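Only one protein chain is missing; all other protein chains are in place.
Presenting chain A:
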Amino acid sequence: MSECNISIIVNGEQHELTVEPRTLLVSALRDELGYTGANVGCETGRCGACTVRENSKTIKSCTRLAVQADGSEIETVEGIADNGDLTTLQEQFQEQHGLQCGYCTPGMLMTADTFLRENDDPTREEIREAIEGNLCRCTGYQNIVDAIEATADQLGGQR
């Protein structure tokens, strides 16, 4: 069994760790480094519960080996709030009841946060397309779309 030394930045903090090549990025984040925000859902690249940003782009961290991310900058849901204050998006998920069991929420937040950086005035259809890679089995998506739409409305052109 071989092992590799890798170096990744997570939410601005540098980490050096030793992993087996077969260790998934989501497992390294959760089990080695304690960033349990990214959830392990389907593990097949379908559900999006493990969504994080790698070098500013959303990816599914179950479909990425930790060794592939060597040298990358990773952002998890733990990193999006400013000094512990919830972001507008997080507040709106609460306000609009954009979650029930909450399992999909970290991935949903990472996808929505990234999407709103690219499109600050989206239609509901565009929002639904943007969250295509994140499955929610509780809400029926209605309130999630509401939350993302309300965030865009509230932030206006501030971004």
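By our rule, contacts are C-beta pairs under 8 Å (C-beta built on N, C-alpha and C of every residue); 3 or more make two chains touch, one makes a residue touch a chain; residues count from 1.
Following the convention adopted for this analysis, contacts and distances are computed from a predicted model.
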Hidden subunit of the complex - UniProt protein name among "Glyceraldehyde dehydrogenase medium chain", "Aldehyde ferredoxin oxidoreductase", "ABC transporter" or "Trm112 family protein": "Glyceraldehyde dehydrogenase medium chain"
Touch with the omitted chain, as defined above, among A:39, A:92 or A:111: A:111
Those residues of chain A which, in the complete complex, touch the missing chain: 1-2, 4, 20-24, 43-46, 48, 51, 57-60, 62-65, 67-68, 70-71, 111, 115, 130, 132-134
